[in-house]
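With one protein chain removed, the remaining protein chains of the complex are shown where they sit.
The block that comes next holds subunit A.
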Amino acid sequence: MGILGLSKLIADIAPQAVKEMEIKNYFGRKIAIDASMSLYQFLIAVRSEGAQLVSVDGETTSHLMGTFYRSIRLIENGIKPVYVFDGKPPEMKSHQLNKRAERREEAEKELQKATEAGDQASIEKFNRRLVKVTRHHSEEAKELLKLMGIPVVDAPCEAEAQCAALVKSGKVFAAATEDMDALTFGAPVLLRHLTFSEARKMPVQEFHLDHVLQGLELNHDEFIDLCILLGCDYCGSIRGIGPKRAVELIRQHRTLDNVLRNIDTQKYTPPENWDYELARKLFIEPEVTDPKDIELKWSDPDEEGLVKFLCGDRQFNEERVRNGAKKLARARTGTTQGRLDGFFTITLSPNPKRKAEDDKKNAAKKKAKTSGGGRGRKPK
């Protein structure tokens, strides 16, 4: 899932690259949402008394509940969402997927044990671990989104990569996913926690790739190598090299090839048949549909269609569904608030003097830390 420890690393080394925003600040923005990721979240989180919501036939409807109400919330805030669905996983990921399957099996065993022992807490815990987004879930969600008038994009491969491509092309403002690899794929702006429940009061985190690179003092290719070294979905990483060390190594040697040549491979053994070059290629040229060929169109919701789809067997409350449809329709009428940056040009003018001082301070801190060999976390 994403890049190991990257968000923490960015928060530590390049805090200026992360901004905390409120959801209402994104009015008028088009945002590409990693659908598989949010469906997974909904399956985990949208529950009643610990159990997933189900239809008459016992089929899960948590993902539909989540997709319906959270999308309405986004749209009410003036956001125009686009859902991007995963295609087939790249071959490189099979290893990672096998591992996940193994873990799932383990969880299943644990679940059985817990059920026998009657341990409620563990039952719930392992139940959640068994959650998987199936093709069926995705198809249902797509059908729902179409009825809601929200565009859906089928990525040929990884959804994060497709989101990143959409942002890069300027078709949308940002990619919303919890997976940090959207940055590795080159998405200029990444949003996290966008589809979280309102009740959790989580601010939306906005990552800017250029600020991340600036803060880490790397260019994009070096950043990709760093991500591979940290641990990505496509290949293993070197045991014993943590985030701090990884940044130092990449900053010093600039490419993964040079790092390999310069470290003691006895002590830090790279995995056998380590195909980092292919992983790198996947990040640089992921398999995506050309954004030019994608047309994003928002349309009016189909109220009757929604009622037919959600109520009936799926046991949604008709009144609430109709209300939701009305909210969607209302959000489409009326005007949207413009933004000043659309009229005036922004020139970011950091305070040069202070900046220089800060750099000096940081440098001093860094030195102090390395000489102390400190493993301590950077104080917040």
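Here is the rule we go by: contacts are C-beta pairs under 8 Å (C-beta built on N, C-alpha and C of every residue); 3 or more make two chains touch, one makes a residue touch a chain; residues count from 1.
In the analysis below, contacts and distances are computed from a predicted model.
J.: Can you pick, from "Cullin-5", "Component of oligomeric golgi complex 6", "Actin-related protein 6" or "DNA sliding clamp PCNA", the UniProt name of the chain not shown?
T.: "DNA sliding clamp PCNA"
J.: Give the residue, chosen from A:Lys8, A:Lys24, A:Lys113 or A:Lys132, that touches the chain omitted from the document.
T.: The one listed residue touching the chain not shown is A:Lys24.
J.: Pick out which of A:Val56, A:Ala121, A:Ala199 or A:Leu340 touches the chain that's been left out of the picture.
T.: A:Leu340
J.: Spell out, residue by residue, where the missing chain touches subunit A.
T.: Here the touching residues of subunit A are 16, 21-22, 24-25, 27, 297-299, 332-351, 353-355, 357-358.
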